[in-house]
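Here is the structure we will look at, set down as structure tokens.
Removed: one protein chain of the complex. Kept in place: all other protein chains.
Right after this comes chain A.
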């Protein structure tokens, strides 16, 4: 692969956690200016909600390059290891290091998709089984106005929903996995069930995870607090902005409707669509 410039190495900050073997690399890059002016930038004028995601992508890269997210994980031999090979940059001292440029691309797609789903008032369910972050994920979901499930996953929750949840229940339109594995280091049941129920999934896949069934996998570290907090914050911002955008557009339509039918001609043209 050759030597990459140092700014591509992921560095870790923050406390040591998780079982032994997850080492933190010292941050090699200069911290640089903390506050990103981009985050406060106004939403682009076009109605497409992809705008905020592009903005966010720039922030993310800068942040990650500043070393807020550790992307190291111990070498794992197993079925998943083969599937995660394309995402792995290399390994150093028995730690697999995830390729950040690929992560950026995948994260861009995932956030874009999330923003679209949130814009179209879809139900988003956050799933994660690491008990350390259970409280954080639930708080984040509540603040977004979306839903979370970081508890024991009952067998037929998605596949047998009418019986477990109620006769005419509406299933989630998107499931976001902050931890793809459950506490026994096996793939979470919801991954398979969502694929069965044709629910798109976004998931943060670590080097010991299987990204096969996930629609928008995002290679990244799911064990360390700073990285999980970063992902939580990103999803939260995306969803809140998409909803804001939706409210703005609805207000705009109401105004246009009040002005008269003449203004309606512009309506369909400005309608954002996934294909746009």
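Basically, contacts are C-beta pairs under 8 Å (C-beta built on N, C-alpha and C of every residue); 3 or more make two chains touch, one makes a residue touch a chain; residues count from 1.
Note that in this section contacts and distances are computed from a predicted model.
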item: Chain not present in the shown complex, as UniProt names it (candidates "Small ribosomal subunit protein uS9m", "MICOS complex subunit MIC10", "Vacuolar ATPase assembly protein VMA22" or "Rae1 protein homolog"); value: "Small ribosomal subunit protein uS9m"
item: Touch criterion as defined above, residue of A:81, A:104, A:123 or A:249 at the omitted chain; value: A:123
item: Full-complex contact with the absent chain, from A:165, A:197, A:213 or A:249; value: A:165
item: Options A:141, A:191 or A:230, residue touching the unrepresented chain; value: A:141
item: For chain A, the residues touching the chain missing from this view; value: 121, 123, 125, 135, 138-139, 141-142, 145-149, 151, 154, 157, 162-170, 172
